[in-house]
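Left out: one protein chain. Kept in place: all the others.
The block that comes next holds chain A.
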Amino acid sequence: MEICDLTLTEALNGLDKKEFSSQELVQSCLQRIDQVEDQLNSFITVTAELALKQARKADRLRSQGEKMALLGIPVGIKDIFCTKGIETTAGSNILKGYIPPYDATVVDRLKKAGAVIIGKLNLDAFAHGSSGENSDFGATRNPWNLEYVPGGSSSGSVAAVSAGECLFSLGTDTGGSIRLPASFCNLVGLKTTYGRVSRYGVIAMASSLDCPGPLTKTVEDMAKVLKIIAGPDHLDSTSLLDKLGQIRLNKTDLKGLKIGVAEELYPSQDQEEKTDADNIGLNEDVCLIVDAAINQLKKLGAEIKRISLPHTKFAVAAYYVLVPSEISSNLARYDGIRFPYSNRSGKNFWDIYTDTRGHGFGREAKRRIMIGTYTLSSGYYDAYYEKAQRIRTLIKRDFEKAFKKVHLIVAPTSPTPPFKFGERISDPLKMYLSDILTVSANLAGIPSLSLPAGFDRRGLPVGIQLMGPHLGEELLLQVGYAYQQTTNWHKQKPDLAVNG
């Protein structure tokens, strides 16, 4: 166990008590990166020198009595957040060599809180994917078992934290890209309420759904990071004006709390008849683990109620119309005119466009551009985009109704534990179905917290998610905290980290 394996909260305590310095903490992370990066490929860019410089500054400030919330803590940033002066690729060749002239609001807030940026983390190109395999910079491996995917699209963000390469990280969740990998790598991942965290400077995937959020080792860590990054931003017109209050993590029991289990997301296991939910393809081990987690919540005093979210069965279909539509527009700017990657062998600017985009984008980006261009075309707009928007409204209403009956909803984060490389990459539809349990929260715009909940028979992590009402982050964290006080799943570390 090295100091890079501490939680953020533990590390802050250690720094406060002068048990170690920020420089030592960063050195420890850099050393771990040296040891494991060949196997994991979590990072696209490691900013070692810059991090050490920032760490020295943090130590100086701390010795002067400075009390910034994250002073001296090394953080890894998903390479989809713009970082001033540091190459930002979104995991795609088409942005290779691009150095943004400005920081994303969230990055700026982390810097101002004293966090030390240790590098930019790998991801599925433009966050298109559920396994990390769509990165143009090579796939990231799961620290729990290198033969398995770490989950995507925030693949580097989970692998790095799980393996101790940084103490926490930033990810983005458009359809599950924080929660799914969090569950695959035994981390806490929060998809915030849409608009709770600024999107300014986050390279857009689907603007109406993208939610930046943290990945941490514990709920306590999560609350600390959320406090820094959440809140209104005048640069993002879709950011909410509501300020995040004090998050009080003091609940040890859940008496009086009603938690819903939705038939469509987690069918009761004793049913004989087939239901709509059977196409979720729930894994047996996952069911055992989720049942145990629900029992644990019961033990803590929560009342479990079965509820229905009837329209969530259309969520994946609606999601894969809306998302490609927005993607086809958001990716139009990568045209070879203003970015380093540009193929200029052709005769005119139309050739620059087609050659640059033809070679620069990977298969998944092209697939989504094609689908989105089709669904927005005149004559198809009403049948696809407009209809998908209506489904989105219905799903939102389903949740609103449900939250009148229960405080929270619990569900598995993923229908299956981590899968092997190559298992789904050749079948896009199969890959898309990895998100079947996560996309509903995105379409409804509500917060959802994924928590470590156990391990399958092969020793791979499995997570549960708690979904809350609009702006219900505090409640999610309180319940998550209570759960973590009585479980040890989140304290387990992969052998890779333990052995170095």
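Basically, a contact is a pair of C-beta atoms (placed from the backbone, for glycine too) under 8 Å apart; a residue touches a chain by one contact, two chains touch by 3 or more; residues count from 1.
Note that in this section contacts and distances are computed from a predicted model.
K.L.:
One chain of this complex is missing from the view, so tell me which of "Quaternary amine transport ATP-binding protein", "Aspartyl/glutamyl-tRNA(Asn/Gln) amidotransferase subunit B", "Branched-chain amino acid ABC transporter" or "Cytochrome c oxidase subunit 1" is its UniProt name.
P.N.:
The missing chain's protein name, per its UniProt entry, is "Aspartyl/glutamyl-tRNA(Asn/Gln) amidotransferase subunit B".
K.L.:
Using the touch definition from the top, which of A:Pro100, A:Pro418 or A:Pro452 touches the missing chain?
P.N.:
Final answer for the missing-chain contact: A:Pro100.
K.L.:
Sort through A:Ile203, A:Ile409 or A:Leu496 and give me the one touching the missing partner chain.
P.N.:
With A:Ile203, A:Ile409 or A:Leu496 as choices, the missing chain is touched by A:Ile203.
K.L.:
So which of A:Glu87, A:Asp335, A:Glu423 or A:Asp456 would be touching the chain we can't see?
P.N.:
Touching the chain that is not displayed is residue A:Asp335.
K.L.:
Give me the chain A residues in contact with the hidden chain, please.
P.N.:
These residues touch the chain not displayed: 81-82, 88, 90, 95, 98, 100-102, 104, 199-204, 206-208, 234-238, 325-326, 328-329, 331-333, 335, 337-338, 349, 353, 373, 376-378, 381, 385.
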